[in-house]
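In what follows, a structure is listed as structure tokens, so that the remarks can point back to it.
Every protein chain of the complex appears in place save one, which is left out.
Order of writing sets the chain letters: A, B and C. Residues in each chain are counted from 1.
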Amino acid sequence: MAEISSLSEAVRDLIRDGDTVAFEGFTHLIPSAAALEAMRQGKRDLTLIRMTPDIIYDQFIGLGLTRGLVFAWGGNPGVGSLHRLRDAVENGWPKPIELDERSHSDMANAYAAGASGLPFAVFRGHLGDDLPKVNSRLKRVTCPFTGEVLAAVPATRPDVGVVHAQRADKRGNVLLWGIIGIQKEVVLASKRTIVTVEEIVDELQAPPNACVLPHFAVGAVCLEPHGAWPSYAQGFYKRDNGFYKAWDDIARERETFLAWMKRHVLATKNFAEYEASLKSAAKEVARA
Amino acid sequence: MAEISSLSEAVRDLIRDGDTVAFEGFTHLIPSAAALEAMRQGKRDLTLIRMTPDIIYDQFIGLGLTRGLVFAWGGNPGVGSLHRLRDAVENGWPKPIELDERSHSDMANAYAAGASGLPFAVFRGHLGDDLPKVNSRLKRVTCPFTGEVLAAVPATRPDVGVVHAQRADKRGNVLLWGIIGIQKEVVLASKRTIVTVEEIVDELQAPPNACVLPHFAVGAVCLEPHGAWPSYAQGFYKRDNGFYKAWDDIARERETFLAWMKRHVLATKNFAEYEASLKSAAKEVARA
Amino acid sequence: MPEPGYSADEIMTIAAARQLHNDTVCFVGIGMPSAAANLARLSHAPQVTLIYESGTIEAKPDVLPLSIADSELSETAMTVVSIPEMFRYWLQGGWIDVGFLGAAQIDRFANINTTVIGDYGKPKTRLPGAGGAPEIATSAKEIFVMLRMGQRAFMSKLDFVTSLGHGSGGNNRAEYGAQGRGPSRVITDLGILEPHPETRELELTSIHPGIAVDQVKAACGWPLKIAARMVETPLPTNLELSVLREFKARSEAAGTGRPQKVRAAQ
Partner (left out) sequence: MPEPGYSADEIMTIAAARQLHNDTVCFVGIGMPSAAANLARLSHAPQVTLIYESGTIEAKPDVLPLSIADSELSETAMTVVSIPEMFRYWLQGGWIDVGFLGAAQIDRFANINTTVIGDYGKPKTRLPGAGGAPEIATSAKEIFVMLRMGQRAFMSKLDFVTSLGHGSGGNNRAEYGAQGRGPSRVITDLGILEPHPETRELELTSIHPGIAVDQVKAACGWPLKIAARMVETPLPTNLELSVLREFKARSEAAGTGRPQKVRAAQ
């Protein structure tokens, strides 16, 4: 049953060291505020799941909080590499991470199987590619009617699923729209869930057939306006493409990355302070 | 690619004797006009698929046009039996029909597998019930990760899928809302499709994440206002519960059923004439 | 209005409604279960979550829907999902606390028949069939069943098991791999039956006011056991009766209120 709470409490109570955590968002509605709060609280030894790991996962990895990564595409969309991810994989810095590498189809089916209460998913995939050679979790199953051999993957059931959404009502029902990605499946597949939202209203007023997460399927609901920045929340703010490009420079070197994280994330108390810290840094640059 | 056409042409060109046809609709948006047109054209030897066969399937069966029935719940919702279905199963009148009996979960998964281009579906079901004893199409598959034994059913791929929807645009994109049931899956799973709609507009204007069938996935689109009556089309008209109750008397006896069908369906040219015929009969009754 | 001030159907509906609470997520079958679930919502459990297999989540109908997919449900629901999503994510996904079913026939282990009377291949009476019931019965955390008692409904042996209850009793249900604890209450016009904790055989645990134990036994097709802890069902309150009657009156005015027969989940 949903509970409206502060993000710091939700992260403290629901994410544990050693957990498998999916901070999901397919470019849209990436739960940045929740991820940064988990870093601030030093949640460690995490196995992170994400179809498209981007900046927040680069940050977790660069801070050494990550044990494993389940993923399909790890890059800075439209910009280039995730330097901290690459540094960890190529050089083991700050420590090696264990990769459980997939494709999008594979992960989407595995999340859906988790949401469906099934132990595995079946799809037509991994035909002639090398992923099954490096990932023993990818198996095969035979159709009992046609004999066709299909791909099988275990259901994804994270310990904690974390997503951002546009709106919740006071009972904790959640509404999202636009690119809904895998958000519903993550919430339904996870044992514990945190949903940050742009606004909490009296009445949800969902259009017919909208993507709604009912209160009984949601854990903590936290009001975090702008909490998906630098990704976007349709109807609220656009993607900050400039920050994605800036991240390329911030994260390229270990020292600049660590200094930036210390100043803006670890030395701030919450997402609002983090954003204020970035703004004041931008003003310094402008003055210089 | 969608083509806007008349219903009589669409039925003539796309439904063939001996076809497997799904006229779907979960109480809402039942494609009555299309079904009656198929009866008028004497399409025969049909294997009919439907999660919840109701009046239109009672009519197909009573007219002797049906060879087989794939279904999960065959009744007149909130009223009672489908007398023509019962007469065919219990007494073989006007001829016996072959039953391929399922559950809702089973059929929903089988349609979804058809829409997904998969040969079969996996779900947790048919645990301790007798359906697998009378239906050899229900098999088992073992999870390659946990060893759990789950239900497997072949994908449903009708020759023709027929649904009703609220709106299409001029290119043949279709929008529906409210109880969307299994409509999208039927259209995607079928080799040929007919979609009747309440209105054809210039711009679809679908809300975000609405249930849309894009033009490239739709066959014939036919303007048939009121074409789901006596079921309903949310936003257009309500369910005519009175007619569902009246059907109980019309269909109870073979003779009244046949006379009714001849007068109102077979002797009329289209759905508008059919409705006019019913109205004039109602006036006669009122006068008497 | 006959002597007790309420009808047998009314006390059955009221006794059933009392089983639902504000925090219950209930998958509602059509007919009597729907009347009971909505009575709960309109009286003591305004926040109960009602889900219909047509895809409507948190429906709040003002009148009793005649079918499980009336506009009354979809227009008042918080959201409406597709049928595959309903069965895969919401039912099979494990979110349903109570599956609330009707039945044509039931046996002593609360297995249900809504398929045929007689031989499947040449039935005496063809019933509507399974609908969503088999997977509701094996996926929800528990199952309530609602039907009127009688020798032709409470059978010593079913011609067809449409939906698993406790199988052959004891631990048999779990051996099938079914989820949830299965039928925990059978609410009838004469009383409430619950499975014995070990044998899983249904026994009478609550008898409606003014009903004799022999009357209940006579309406049962097997030798019905009476629970040692059997109680009397509390009388319907004036509030319960008035809310139920207003709901029924609204429904009849809206043309959906024909005296409901108990039916399997459609």
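In the analysis below, contacts are C-beta pairs under 8 Å (C-beta built on N, C-alpha and C of every residue); 3 or more make two chains touch, one makes a residue touch a chain.
Keep in mind that this is a model prediction, so the values were computed, not measured.
Every shown chain touched by the omitted chain in the complete complex is listed here: A, B.
Taking the complete complex into account, A:Arg124 is the one of A:Arg12, A:Arg124 or A:Arg254 that touches the chain left out. When the whole complex is considered, the residue among A:Arg67, A:His104 or A:Lys170 that touches the unshown chain is A:His104.
Note that of A:Ser8, A:Gln234 or A:Thr268, the residue touching the chain absent from this view is A:Gln234. Touch with the chain omitted from the figure is made, among A:Gly18, A:Gly42 or A:Gly78, by A:Gly78. Counting over the whole complex, chain A has residues 26-28, 51-52, 71-75, 77-81, 85-86, 89-90, 101-106, 108-109, 111-112, 123-131, 134, 148-149, 178-182, 184-185, 211, 232, 234, 238-239, 241-242, 244-245 touching the chain that is not drawn. The chain not displayed touches chain B at residues 1, 112, 115-118, 171, 173, 184-185, 188, 204, 206, 208-212, 214, 216-217.
To be clear about the criterion, only the chains that are shown with their structure count from here on.
Distance from chain B peaks, on a Cα-centroid basis, for A. Per-chain Cα centroids separate chain B from chain C by 28 Å.
Touching two or more other chains at once are residues 74, 80, 88, 92, 139 of chain C. Annotation for chain A: residues 116-118, 208-211 touch two or more other chains.
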